[in-house]
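Take this structure first; my questions come after.
Up next, subunit A:
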Amino acid sequence: MSSSAIVTPGQRLGREHQYRTGPGTYVRNSVIHASIVGTREIHSAAEEGELPTISVTRGREQTTLPQVDSIVTGKVLRVNPRFATVAIMAVGPTACRDEFQGIIRVQDVRATEKDKVKIYHCFRPGDVVRAQVISLGDARSYYLSTAQNELGVIFARSVAGVPMIPISWQEMQCTKTKTVELRKCAKPM
Partner candidate 1 sequence: MPKEFEPSISEREFVQAALLEGKRVDGRTPYDVRAIEIHLGPEYGAAEVTLGKTRVAARASATVVRPFPDRPNEGQFMLNLELSPMASATFETGRASEEEVLVTRVLEKAIRQSRAVDTESLCILAGEKVWSVRVDVHVLDHHGNLIDCATMAVVAALLHFRRPDVTVIGEDVTIHTLEERNPVPLALHHIPICISFAFFEDGQPANHSCPCDRLVMDPSRLEERLQDGDMTVTVNTHRELCALSKAGGSPLPPDQVMRCVQLAATKGAEITNLIRKAVQDTTSRTRPGGGGGIGLDR
Partner candidate 2 sequence: MTSPYAFSAETFKRVQPSEYYRKFLEQDVRPDGRAFSQFRKTILNAGCISTANGSAVVRIGDTTVVCGIKAEVAEPTLDQPAAGYFVPNVELGPLCSAKFRPGPPGDLAQVVSERLRKLSEEYIAFEELCIEPEQAAWVVYADLVCLNHDGNVLDACQLALLAALKNARLPEAQIGEDGIVRAGEAFTRAITIKRPILAATFGLYEGRSLLADPNASEEPLLDSLVTVCVDDAEHLHAVWKSNGGRCSLEQLQRCVELARIRFTELSALLESSAADQ
């Protein structure tokens, strides 16, 4: 990867009518510029007659912010009857350096019987959950939801401190003491 192919922010990549702009680029008075440091990539358009899209991708993982609809992985910090507080540690595949705070409101835990959800039967502090961002939420936290089958608890320790394995969509079993605990589990991929 010769360093010359790397572009820096502000560098001209082409004119507006030549490409469509992909991530890592922006347009300013009809000139396409790079907006991050990375390698310039040009993908030919799906059907022809369309312009190829130009984008800049970073070598190192791009510190992404949680956006609406992004799948995040986080650890449950606190649980109270109205919502569970989650520290978002990874957005999609990339782990983020600093934790963002998100909450899973009790009405967003599952899609069915929203009002009969007992949050203590779904999450416990220390569980690792996979959730989806449904809104930017308020100043302090993002609003998350686990209302799909592949969302929910993906790692939890039992009271005895041993990792548990899911045995149904709402039960997990401790491998040592065989006790069953209630969780809103994610369907194993």
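Assume contacts are C-beta pairs under 8 Å (C-beta built on N, C-alpha and C of every residue); 3 or more make two chains touch, one makes a residue touch a chain; residues count from 1.
As a selection rule, all candidates are chains of the complex that A comes from, given by their letters.
Predicted model, so just to flag it, every value in this text is computed and none were measured.
This complex places subunit A in touch with one candidate out of 1 or 2, and it is 2. Of all residues in subunit A, those touching candidate 2 in their complex are 61, 73, 75, 89-90, 93-95, 97-98, 128, 130, 154-155, 163, 165-166, 175, 186, 188-189.
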